[in-house]
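Notes for the one structure printed next.
With one protein chain removed, the remaining protein chains of the complex are shown where they sit.
Take a look at subunit A:
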Amino acid sequence: MATEHKTAELTELEQFRKDNGLALRDEPQLTTLNLGPTHPATHGIFQNILQMDGEKIMDAVPTIGYIHRAFEKIAERRPFYQITPLTDRMNYCSSPINNMGYHMTVEKLLGITVPKRAQYIRVIMMELARISDHLICNSILGVDSGAFTGFLYVMQEREHIYDIYEEVCGARLTTNMGRIGGMERDLSPKALHLIDEFLKRFPKVWAEFEKMFTRNRIFIDRTTGVGPISAERALNYGFTGPNLRAAGVDYDVRVMNPYSSYEDFEFEIPVGSNGDTYDRFLVRNEEVWQSLKIIEQAYKNLPEGSYHADAPHYYLPPKKEVYTSMEALIYHFKIVMGEIDAPVGEVYHSVEGGNGELGFYLISDGGRTPYRLHFRRPCFIYYQAYTEMIKGGQLADAILTLSSLNVIAGELDA
């Protein structure tokens, strides 16, 4: 790095200048600065070694892998159900999307068709997860630019979303509501009531949050033109999700490859134009409104019927049935012990995760575990463009760029 200057060389240089009648100039001294690995503003454990000229960032060397937990390797030893907890811990801000994306991949492999009601419940849960993901990302962006109030204000709403999760499955952060073939249980009257309440209360909160930032002079000055990326570069880097849409490309997996009945709902894809931090903020803001619209439609038109597919070999029966029916007990046992083999095959399935296309590439050799499971993690792709995005900017801008990219360390390192 540039800081390793040698005093001897410098004095030689000084001597040379004196001898040749050159004025002593103030050479810009480059500073090496460690941004991270553990710093409140990095939102996770990843390091950036910055090379700075004063406040200006000349170059950056990102280092990741601090919490690499070898999920892909672990997955090769685990029966299909036991991989669900691994996916929870990738993007923990929106774990239902991760879970259900994985379950849908396995369903594709097994050829299970999920009934409409289960699909709609999944849509509701996934969109709630997307709201909570965007909510954290945008409010933390506010914190990083110096506005703490908005964060505290909307955190309450995340609590309400977690209350809904809790009512649906019992867990709050690392959810386990999904099953291969549907949901663990049907939505209870209380869960429906909570969703209804959320739909009534949340728009007001979000409108206020939006008002707090979108026309705030300081916020606009701090985010406009910060960490920009063009549509062409973003595509070359493999960007997806809100970060790509902020650059002006309307690619959304929900629209292009609809899964889980997304084709039934009407919603728009918000698109930005500059690909800077402010645009990413606006796109996420607008996406929350669209998610609300989807939840409302799914909630109103929730079809009657079963909440899981009729696939006893793969669908883990609910505990109530396990205690009362012999078949359920047998299948429960067989599934939990991982005694049921999957067919030979190779599938790729992707869902629109909280921050982009979350893909699962699964190869099965006919055994009880995947032969190979590869996660296409959007964060992994965003963070490699980070260097390019912050070069030439200031340190304070680098912080805002990082939080607007929504890089989650759990997903980055998997």
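Observations, loosely collected:
To be clear about the criterion, a residue touches a chain if its C-beta (ideal position, glycine included) is under 8 Å from a C-beta of that chain, and two chains touch if they have at least 3 such contacts; residues count from 1.
Going forward, contacts and distances are computed from a predicted model.
Per its UniProt record, the hidden chain corresponds to "NADH dehydrogenase subunit C" from the list "Methionine biosynthesis protein MetW", "NADH dehydrogenase subunit C", "FAD-binding protein" or "Carbohydrate ABC transporter permease".
Among A:Glu76, A:Asp186, A:Asp264 or A:Asp341, only A:Glu76 touches the chain that is left out of the view.
Interface note: of A:Asp88, A:Glu286 or A:Glu357, the residue touching the hidden chain in the full complex is A:Glu357.
The omitted chain makes contact with subunit A at the following residues, 64-65, 68, 70, 72-74, 76-77, 108-109, 233, 235-238, 249, 251, 256-257, 345-350, 357, 359, 361, 363, 371-372, 374, 376, 380-381, 384-385, 388, 413-414.
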